[in-house]
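For reference, the structure is listed below as structure tokens.
As you look at this complex, bear in mind that one protein chain is not there, while each of the others sits in place.
Then we have chain A:
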């Protein structure tokens, strides 16, 4: 009997199967970045669309205008540098907090009896299926100065004056950790659940204390899960817009928010594009790291 490849369903089936998603992603994912890059090097103009064109035919010769003014502008204004720095700092500490809370949670689920693991996992993931916006909004009601947390603390007499929590970086951290925690737990669980228990038993037979075997066996083995989870939190948080906008104050400058303002309020498309280009450059290394460990994880499944 002759074996058929699944990809030979149709004449040229292989090319359809590769081609449809490939073409879609090229047009609607790759190509857009080229336009961002192009517009980042053009100048703002009072026109529709509001930027100068890069290529122009002047007397039968193609003239190309490349302007670095947007990048010079970004470098000269402290505001943008502070926003980039804030975004990276916020993303870094949020990742640490998610890791500190998410690792024990993932560990607890991975060590639970096999038949209940799905249920515990569901419990952790369920909130993330309800609207992201509504979960951030829920915190607004809790953190306001006449909100529930302040009311509770005043009622118990712990504080005399309401604490200012809304519109602070503290609120932004709460919102980010709350929203991104499942993104940390899921890859960590997927990694931890595959670990071989006999290694830990061997370690304890040899007299290792629980924390020693955790530190020297479990943690190093879960490195791929830690990296994948951390990048899944770090990268999107750098560009986060909704959480700082709703929970943060005027000083919670994050680059996603500045980009939004440049684009929608100032209608300066070239500067917004330049902001996006630099954000992408910053994220290039973490994205590559994520991709590498993602591949390693799926390669492990074959071995």
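Rule of thumb we're sticking to: contacts are C-beta pairs under 8 Å (C-beta built on N, C-alpha and C of every residue); 3 or more make two chains touch, one makes a residue touch a chain; residues count from 1.
The working rule: contacts and distances are computed from a predicted model.
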item	value
Absent chain [UniProt protein name; select from "ABC-type spermidine/putrescine transport system, permease component II", "Biotin-dependent carboxyltransferase family protein", "Protein-arginine kinase" or "Acyl-CoA dehydrogenase family protein"]	"ABC-type spermidine/putrescine transport system, permease component II"
Residue touching the undisplayed chain, where the options are A:82, A:108, A:193 or A:221	A:108
Those residues of chain A which, in the complete complex, touch the missing chain	1, 3-10, 14, 16-18, 20-22, 24-26, 28-33, 35-36, 39, 49, 101-102, 104-105, 107-109, 111-113, 115-116, 118-120, 122-124, 126-127, 129-135, 137-142, 144, 146-148, 151, 178, 181, 197, 231-232, 235-236, 238-242, 245-246, 256, 259-260, 263, 269, 272-273, 276, 279-280, 283, 286-287, 290-291, 294-295, 298, 301
